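Notes to accompany the following structure.
Excluded from the complex is one protein chain; the other protein chains are retained at their positions.
Here is chain A:
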Amino acid sequence: MSSGDQERLLEESLRLVENESQLMNQALKNNELMDGLKHASIMLGELRTSALSPKNYYKLFIDVTLQLSNLETHLNDQSQNGINVSELYELVQYAGNIIPRLYLLITVGTVFLNCGHVSKKQLLCDLVEMCRGVQQPLRGLFLRNYLLQHMKNFLPDVADTTTYDTTDNPDTDDGTISDAIEAIMTNFSEMNKLWVRMQYQGHSREKEKREAERRELRILVGSNLVTLSQLDNMNLNIYKEFVLPQILEQAISCSDPLAQEYLMECVIQVFPDNYHLSTLDDFLFACKQLEDQVQIKKILGLLISRIAAYVTDEKNDAVPTDAHLFEIFSKHVEDLISTKQSLPPDDIVSLQGNIVDLAIRCWPEISEYATIVYTSLVSVLETLKIHSIVYGTALEGEHLLLLNF
């Protein structure tokens, strides 16, 4: 479809959204709730389109959800005046089409949570589960993004307690951070699956176009991890035991280079450095299992520079020799080089360069670390039977960088 057609389609949709939202707002003003919901549903029907590019779909999504927030505000007000939100939660599920239905369900669900007459744990679980009905990647990603944006404020972000109330009533049980994590993790893995699935839709000759489109959408997947990292009751132990293993499992099992590279970088970016320091082994072990096309050097480079900055920052009380940093990194990098046969020589040099970088920044006085790396590098080059480096190649560039440290 030409970009002109795209523009036209988008404009048509936006106009309809504008129109229906006006009617919706008018009906809400007149306290005609059913009419308001009807127009909201017609408006949301625009999000059922398959014709728009991700960029244009995003524009449409922004418009529609902005209008939906009016409905949400209205319902919140009305819930103070005693409308039965639980009935409303059922009512919106009569919508015949699934996209309007689920957007309305999430909206009403938020109002339901807001008025506090429902178990957070159960309702979040329900919303996350019902979204499974949308398997179309683009529509599913945006729907689940809408869900994430809305559930953010209602996550049961309280510490797990070991004492259990015997009068525990599941209807009022809001759950704990474990339930919050479970809800986000499920949403995350579903979004990641949809995102990966985008790659396999449409013509194979449009592979690159799809990759570019997917890159535009990665932030939708990543925002789940951001939300996780922002939980007040998140701690190192929970991260190490529950969160990281699940993210890594998801990244490895999806077998998609683009997703893997993004998710690994995302983990490094969104979680605090002291978490990384304590989970280096797990993270680096996972790196070895990633697809060959993944730019491991980028991931490790990022991780090492974060770690180096962290341990050298005087504000942090981390001792540079903690956790045998150097040994861990050099061991994993060596493992990585020996297991990944496809790793190009310039990447190997780059990886080694990262280690040297780490050594120089954290332990400038220990020169033997550098020697160890160089020795290791020499042996790698020998194994690869590389005896001369051609000027101007990537390999030469990486060497120059390395020697410049």
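Keep this in mind: contacts are C-beta pairs under 8 Å (C-beta built on N, C-alpha and C of every residue); 3 or more make two chains touch, one makes a residue touch a chain; residues count from 1.
Just so it is clear, contacts and distances are computed from a predicted model.
Selecting from "Light-independent protochlorophyllide reductase subunit B", "Exoribonuclease phosphorolytic domain-containing protein", "3-methyl-2-oxobutanoate dehydrogenase (2-methylpropanoyl-transferring)" or "Vacuolar protein sorting-associated protein 26B", the unshown chain of this assembly corresponds to "Vacuolar protein sorting-associated protein 26B" (UniProt protein name). In the complete complex, the hidden chain is touched by one of A:Ile98, A:Ile252, A:Leu302 or A:Ile372, namely A:Ile98.
Check A:Leu9, A:Met130 or A:Leu302 against the missing chain and you find that the one touching it is A:Met130. The hidden chain makes contact, of the residues A:Arg197, A:Lys288, A:Arg306 or A:Arg361, with A:Arg197.
Panel shows chain A; residues 48, 90, 93-94, 96-99, 101, 129-130, 132-137, 139-140, 197 of it touch the chain omitted from the view.
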